[in-house]
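One chain of protein is taken out of this complex; the other chains stay put.
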Amino acid sequence: MPMGDLLWPGDERAGTIFTDAAVLEAMVAVEEAWLGALATAGLAAEPVRLAGVVGPADLEALAAGAEAGGNPVIGLVRLLGERTGSTWVHRGLTSQDVLDTALVLCLRAALDAVLADLERQARALAGHVVAHRATVMAGRTLTQHAVPITFGLKASTWLLGLADATVVLRRLREDLPAQAGGAAGTLAATVELARDLPEPVQAAATALRAFARGLGLQGGAPWHTRRAPLTGAADALVTVSDTWGRIGGDVALLSRPEIGELREAAGGGSSTMPGKANPVLSVLLRRHALAAPALAATLHTAAASYVDERPDGAWHAEWDTLRTLARRSVVAASQAADLLEGLVVDAERMTARALEADETLRAEQRSMAAATGSERNGGEPPYLGANDLIIDNTLERAARVWEDLSWS
Amino acid sequence: MPMGDLLWPGDERAGTIFTDAAVLEAMVAVEEAWLGALATAGLAAEPVRLAGVVGPADLEALAAGAEAGGNPVIGLVRLLGERTGSTWVHRGLTSQDVLDTALVLCLRAALDAVLADLERQARALAGHVVAHRATVMAGRTLTQHAVPITFGLKASTWLLGLADATVVLRRLREDLPAQAGGAAGTLAATVELARDLPEPVQAAATALRAFARGLGLQGGAPWHTRRAPLTGAADALVTVSDTWGRIGGDVALLSRPEIGELREAAGGGSSTMPGKANPVLSVLLRRHALAAPALAATLHTAAASYVDERPDGAWHAEWDTLRTLARRSVVAASQAADLLEGLVVDAERMTARALEADETLRAEQRSMAAATGSERNGGEPPYLGANDLIIDNTLERAARVWEDLSWS
Amino acid sequence: MPMGDLLWPGDERAGTIFTDAAVLEAMVAVEEAWLGALATAGLAAEPVRLAGVVGPADLEALAAGAEAGGNPVIGLVRLLGERTGSTWVHRGLTSQDVLDTALVLCLRAALDAVLADLERQARALAGHVVAHRATVMAGRTLTQHAVPITFGLKASTWLLGLADATVVLRRLREDLPAQAGGAAGTLAATVELARDLPEPVQAAATALRAFARGLGLQGGAPWHTRRAPLTGAADALVTVSDTWGRIGGDVALLSRPEIGELREAAGGGSSTMPGKANPVLSVLLRRHALAAPALAATLHTAAASYVDERPDGAWHAEWDTLRTLARRSVVAASQAADLLEGLVVDAERMTARALEADETLRAEQRSMAAATGSERNGGEPPYLGANDLIIDNTLERAARVWEDLSWS
Partner (left out) sequence: MPMGDLLWPGDERAGTIFTDAAVLEAMVAVEEAWLGALATAGLAAEPVRLAGVVGPADLEALAAGAEAGGNPVIGLVRLLGERTGSTWVHRGLTSQDVLDTALVLCLRAALDAVLADLERQARALAGHVVAHRATVMAGRTLTQHAVPITFGLKASTWLLGLADATVVLRRLREDLPAQAGGAAGTLAATVELARDLPEPVQAAATALRAFARGLGLQGGAPWHTRRAPLTGAADALVTVSDTWGRIGGDVALLSRPEIGELREAAGGGSSTMPGKANPVLSVLLRRHALAAPALAATLHTAAASYVDERPDGAWHAEWDTLRTLARRSVVAASQAADLLEGLVVDAERMTARALEADETLRAEQRSMAAATGSERNGGEPPYLGANDLIIDNTLERAARVWEDLSWS
C-alpha cells in the first residue's frame, strides 16, 4: 500500500499503522511470542525466531490465499513452517488466536498514536482556555444568540471532552488482552502438548501468561466469542471522534465569513477560486465524525451475531472495520492537534459581536432581575456567571489527566 | 400509553420505565429538586412542592405543545408556574437542564432494572456452569464440529460477558450526572440570583451540588455539548445486548430439532401449526440485539453533530432514541433472565453427539500427538484442556461481581 | 397511546397512523380480506365480517399476550375465532402473512400522508423558486463565500430532491405487496382447503389474487424471506428525509443572526430567554434526518440475517423499526410543508451581502476572464451562469411530477 489514500485525505498521517504489512508483522510477532511462551513453560525445547522470515514481499500471495480458509493465518502458518523447518509453529493456537492478537497489537499502536496527539490537543487547547478566559463572545443556542460566554469557556468544554476520552482510551490500552484458546477455546491442544509434564493445565496456563506478557498484553480467558475488547475500543474511538466532530463543527461554523471569530492557521485552497481559504482540517474532522459511528455499530452487530465457539461471518466482518476506524482515528487525532495548535482566535470580533448583540444577549439577565426585584444597569459588563469556576475546574482536571501539562 | 406494545412483544416487562408519564414525573422532580437547591443555597426563600401539580392528564397537551418550542419543558414550566403561583419555578435553568436530567433519571431506573435482571441471569447461569462443568458437547466453529468442549465452558463464556457488562453498567449508574448550566452553560442566571450574597459564584456552585445530591446524581460542569454520559450509557447497553444476542443465538441454534441440545422452558406456539415449540425468548433477544447497535450509533451521530452552546437538532434526536434503547434493554434483561432460569439442557444428547462425532472432534489432538510423537488411545475420554481452570476462574470472577452469588 | 409523544415533538401530526390501534385494525382487515378471498375462490362457503369484532379495548391483552408466541397474531386469531364462532378464521395463513400485510397497510397510510405533504412542499417551494429566480445571494462552499447564486436556484435544488423522492415513493406505494404463503411459503394449507375442487392450485392462486385485490395491494409470490418490499420503503423514506435534513440545515444556517437571510414564519420560544426565535421546524427536521438512516440500516441488517423459511429474530426486529421510521416520516413531511409554506426570505439582506462580498465572489469570473483575455467590468451585475436554465428545467420537471402544480 502506498502511503496515503486518494479518497481519505490525510491518510498518510497514520503512516504504517494497521497497514497490511503491519498486520503481517504483528501476526508473525504473535506466532513468535507463542513459541517463546511454549519454551518458557517447558512445552517446547526452545523458541524459534520468526521475525524477518516473511515480509512485505509475501503479502500479495498471503492475501490472495486468505480466501481459501477464510483468513490469512492458514497460509502464513504454512509459510512459516516451510521456511523455518520448525514443526512447532502455531502448535496449540487457532487462526483466531493469531489474528485477534495481531489486531490488538495494531490497535495498540493506533491508540498510542491517538493518545500522543490527544496530549498535543490538550496542551494547545489549555493555552486557548487560559488566553481567552475573559474573551467575551456570544453564546449561541439553536443557532440563535443566547447569553454571553467566553471563548475560554467554550474551549474548556472541548478540553473536558478530550480529558474524558483520554481516561477511557488509556484504560482500554492497558487492558488490551492477548487471545489464546486453541480450536474451541479450551486450550486443549496446549494442555495436550504438556501432557507429559506433572501439571499439564498449569503448564498451559503458564504458557498463556508468558505469551501475554511477552507481547505486553493482558492474559485471561479466551474471548473468541466475547467481543467487548474490540467493541469497547471502537466505542471509545467513536466517543473521541464525537468530540473532534464537535470541535470541527464549531470551528467551521465560527470561520464563516459572516461570523469570522475563528480561523484555521492555513486555509485550504480551491481548484477554481483563488484566494478561498476553507477550514479544511475542520472539514476533515467532521468527515471522520460522520462516518465513525456506523463502523462501531458494525462491530456491535457482528458481536451480537456470534454463535458457536467461533462464528460464521461475524468474526470476519470485524477485521477491516476495526482497521478502518483505528487508522482514521489516528489521522483525525493528528489533524485535530494541528487544528488546535494553529487556531487563530479573533478576540476583537468575538467581543464586538457580543456587545452589538447586547440587547438580545442580556434578555435572560433582565428576566432574572425582574424576578429578584433588582435591576441591572445596561452599562455593566456582560454577566458571565460561573465562567471562571468552570474553567478552573476544567484546567485542574486536565492537569490531573496530563500530569505535566503546562499552559502558561 | 397502555402497557405493552403490539409490535415489540414483551414490552410490558418494562412497566412504566421511561414512558411519557415517567419522563413527565422526572421533569417535575428535577424542577422541584432545583427549587430545593436554590433554597438550600440561600438563593430562594423556601422550596416549592411540585409533585402532583401536573400529572398524566396533562400529557397530551404537553406533548402537543412541545413542538412550538421544540421541547416539552417550556409548556411544563408555564403550567407549573400557573398552578403554584410561584415565580421561582425554573429560575436559573434552561430547558436542556431539565430534560437532560430527567432523561438521566429515567435511564437510571432502566439501569437498575437491567442490573437486577443481570443478577438473576448470573445466578441461573452459574448454576448451569456448575451443573454442566463436565457435560461434554461438540465444540463448533464456522458451523462445523471442532474439538469437544463442555456446556459448562460455553455457559461460562456467556457468564463472563454478563460480568464484564455488569461492571461497566454499575460504574455508569453511579456516575450519572445532573445537568444544570442555564441558557449557555455559564450558570449566569443562577449567579445573578445570588448577586446580593457575599460570594455569588460559590452560592451557585452550592446550589448545583445540592441539586445533584438531591437527585442522587453527580454534579460537575454542564455537559450541554459533551454527550459522553449518554453515548456511554448507550454503548454499555448495546454491549450487554451483544451478549444477550449471542446467548439467544446459541440457544436458538442448539434448539434446532436436528441438534436438540438445549430447549427453552416453554416454547412459543404457532398460529397455524399445533405442537410447534419455538425458542421465543431467544428469538426476541436476537431481535433486540440486531436493532440495538443502530440506536447507539444514532446517539453518536448526534453527539458528533453538536455545535454552539446547544445545537440545532442533534439534541432532539437523542431523546426518543435513548428511551427506545433503554426500555428495550429492560425488556431483554428480563427475557434473558427467564430464558436462563428455564433453560433445559439435554446433557445426554450433547454427549452422545460429541462421541458420535469423535473422529472429527479428535482430529486436532491426533495432529498434536503426531507432533510430539505420543499417540493417544482412541478409547480415552475427550480431552478438555483447561476446561476446569477457565470455569473456576469465571466463577470466581462472577462471585466478585455479584458478591452473594451462590450456585450450589 | 395518547396522541403525541413527549420525546418526539410534533408526533401528533401523524395522528393514528401506525399506532397499535391502527395495526390491530389492519390485522383484522387482513384476516377479513382473506376470508373474503377464500369465499371468492370457492374455498369457503361465505365471507365472515370481522370489523369491530376486536378493538382498542383488546389492545393491552393482545400486546401482553404477544410474547408467548412471539407475535400478536396468535392471540388475535384466537379472539376472532372465539367471538365469531367461525372455524375459518386464519385458515391457510401464517402469522407472518397477517402481520406483514398489516405492516404494509399501515405503511401505505404513512406513504399517502407523506405524498400529500410532499405536494404541499412542492407547491410552496415552487412559489419561492419563481419569486426568487433573480434574488442574488452569496453561494457558499465549505462554509466560505463562493460565486453568487440566486435563492431561486438554491430552492430549485431542494425542489428537485423532493421531485425525485416523490417519484420513487409513488412507485413504491403502487407496488406494495400483500403477503400470503402459509406456514412455509408454499400455500400448502390453502391448496389443501381446495383439494376437492377440480384445480386446487389454481383455486389457491385465485384466492391469493382476490386477497391482494381486496386490500388494494399487489399479489405475487410470498416474500417471507425476501424483504426488499420493506427495505425499499425504508430506503425511500430515508432518501426523502435526507432532502428534508438538507432543507432544515440550510434554513437553520441562514437563520443565524449573523446571516439572517431566511426565517421561519414562527420561531420557537425559549424556557428562559424571552424574545428568542429559534428555527424550530428546521431543528426538528434535522433531528429526523439524523436519526432515520440507522433505522433503515436496521431493516437491512435484519433482511441480511434471514434464514430458513421464516427466521429467528430478524423478522421481529423489523416491525417497530419500520413503524418508527414511517410515523416520523409523516411528522417530518408535515413539518417540512409548514416550514416551506411559511418561509420568510429576506431578499434585501441576501443581495446586500452578495454585493458586499463582491470581491470574493467574483474571483472565479476574473480568473476565467484572464484565461480568455477578456476583462469584465466590476460594475456589471453578478454573473449567474445557467441560473434560469436550471430553474426552468426544474420547474418543468416539477410540473410533470405534480401535474396540476401551479405557482403563479
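Order of writing sets the chain letters: A, B and C. Residues in each chain are counted from 1.
By our rule, contacts are C-beta pairs under 8 Å (C-beta built on N, C-alpha and C of every residue); 3 or more make two chains touch, one makes a residue touch a chain.
Fair warning: this is a prediction, and the values are worked out from it, not measured in the lab.
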Which residue of A:V114, A:A314, A:A354 or A:L389 touches the chain not shown here: A:A314
Contacting the left-out chain in the complete assembly, out of C:V54, C:A204 or C:L217: C:A204
Sole residue of B:G4, B:G268, B:P311 or B:P382 that reaches the chain not shown, by the stated touch rule: B:G268
Touch criterion as defined above, residue of B:T231, B:S305, B:S329 or B:T351 at the omitted chain: B:S305
Selected from A:G139, A:G152, A:P222 or A:P279 as touching the chain missing from the view: A:P279
Touching residues (missing chain, whole complex) on chain A: 1-12, 20, 23-24, 59-60, 62-64, 66-74, 77, 90, 93-95, 98, 182-183, 189, 248, 252, 266, 268-273, 278-280, 282-291, 294-295, 297-298, 301-302, 305, 312-314, 316-317, 319-321, 323-324, 335
Chain B residues that touch the omitted chain in the full complex: 140-147, 252-253, 255-259, 267-268, 270, 272-280, 283, 294, 297, 301, 305, 353, 357, 360, 363-364, 367
Where the missing chain touches chain C, by residue: 70, 87-88, 91-92, 94, 139-143, 146-149, 153-154, 156-157, 160-161, 164-165, 182-193, 195-196, 201, 204-205, 220-222, 224-228, 231-232, 235, 238-239, 241-243, 245-246, 249-250, 253, 286, 289-290, 292-294, 296-298, 300-301, 303-312, 364-365, 368-369, 371-372, 374, 383-390, 393-394
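FYI, only the chains that are shown with their structure count from here on.
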Approximate Å spacing (C-alpha centroids) for the pair chain A, chain C: 36
Separation of mean Cα positions, chain C and chain B [Å, integer]: 31
Junction residues of chain C, two or more chains touched: 252, 268, 270, 272-273, 278-280, 283, 294, 297, 301, 305
